[in-house]
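Comments concern the structure below.
Here the complex is missing one protein chain, while the rest keep their positions.
And then chain A:
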Amino acid sequence: MATVSLKKLTKSYGPVAVVQGIDLEVADREFIALVGPSGCGKSTTLRMIAGLEDISDGLIEIGGRKVNDLPPRSRNISMVFQSYALYPHMTVRENLGFSLKIAGAEKEEMDRRVAEASSILGLDQLLDRRPSQLSGGQRQRVAMGRAIVRDPDVFLFDEPLSNLDAKLRTQMRTEIKKLHAKVQSTVIYVTHDQVEAMTLADRIVIMRDGFIEQVGTPDEVFRRPQTRFVAGFIGSPPMNLHEAAVDDGQLLFQSGERLPLPSQFKANVATGDKVVFGLRPDDIYPTGHGISSGEDADVHQMELPVTVTEPLGNETLVFAEFNGSDWVSRMLNPKPLKAGDRVKMSLDLSQAHLFSAETGKTLRG
């Protein structure tokens, strides 16, 4: 079990910098998710921690020990690959025990640890099969088993669930969470799926273009996004984000329509400021079909035309037109609506976000 610390970590291929001097402290036994769109540098960061990729500049410490130039085998980590990377010419048992065999472990010790890992992951029946005889989910479990057997300081996961179908993915997600509760070790988990990141991680690191945009608990990144990018990336369906100008205590949208300036931002903006206004679908709802979180005074009512509805059973996503584009709203306890209906909507402005149009940073004080 160990801490991981990255200091000014940089990776460039020639003139192209893919990771641009990131700093990150991962606490002992913490579950950290690196999330971001493809090409944001999250996988490269993970591979640098693993030692599979040379670092261009900066410092990596695992358990307080500098590991910059150590080969992967000397870092006491284990990694689960997106492709699983099981050894096809070995049985499940040999796959699980491979690292111990390389380390020259005794036969009894090897059997004991393989049995331990296989019972944690329910692989007992599969030990004598080869990877080609396993289903996707089983392979995934073997890959995790191989990681556990090593008893590493840090677990690294590189998009481990992205090759599974949706149902299995949800199931394995729960298993990974249980596993972390059981083995209690430091985990760094790379994914492009924000739902995976939100559900699994103690803290989420959102990356973009080789930089860290924000580090925070799932709750923090959801409720207090520091940048416009984070606001748009976290949450499903995504936050409604629209550019506006501050005009005399109001927000003036491009179409000429107006909304009151949310009171929590009044002190931080002045007339003429260009801003981006953000409101989550949860905070817009047909009046009477949602939950207001703030004072009623902060809830702005307006009538909007419905363009599309997407019923999900327990709730319906209602797309309503405002400022020339569709705003997603979430209707709880749904009532029948159809396109073209004009509906009275409630906008819970106490939950609204404002970002600088120029820098993309939050305007929250």
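Keep this in mind: a residue touches a chain if its C-beta (ideal position, glycine included) is under 8 Å from a C-beta of that chain, and two chains touch if they have at least 3 such contacts; residues count from 1.
Quick note on the criterion: contacts and distances are computed from a predicted model.
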*So which of "Carbohydrate ABC transporter membrane protein 2 (CUT1 family)", "Electron transfer flavoprotein subunit beta", "Butyryl-CoA dehydrogenase" or "Dynein regulation protein LC7" is the UniProt name of the chain that got left out?*
"Carbohydrate ABC transporter membrane protein 2 (CUT1 family)"
*Have a look at A:Pro88, A:Pro336 or A:Gly365 and name the one touching the chain we're not showing.*
A:Pro88
*Options A:Ser5, A:Ser43 or A:Ser99, residue touching the unrepresented chain*: A:Ser99
_Sole contact to the chain not displayed, among A:Leu52, A:Ala245, A:Leu317 or A:Ala357_ = A:Leu52
_Touching the absent chain: which residues on chain A qualify?_
50-52, 71-73, 77-79, 81, 83-89, 98-99, 102-103, 130-136, 139, 146, 150, 163-164
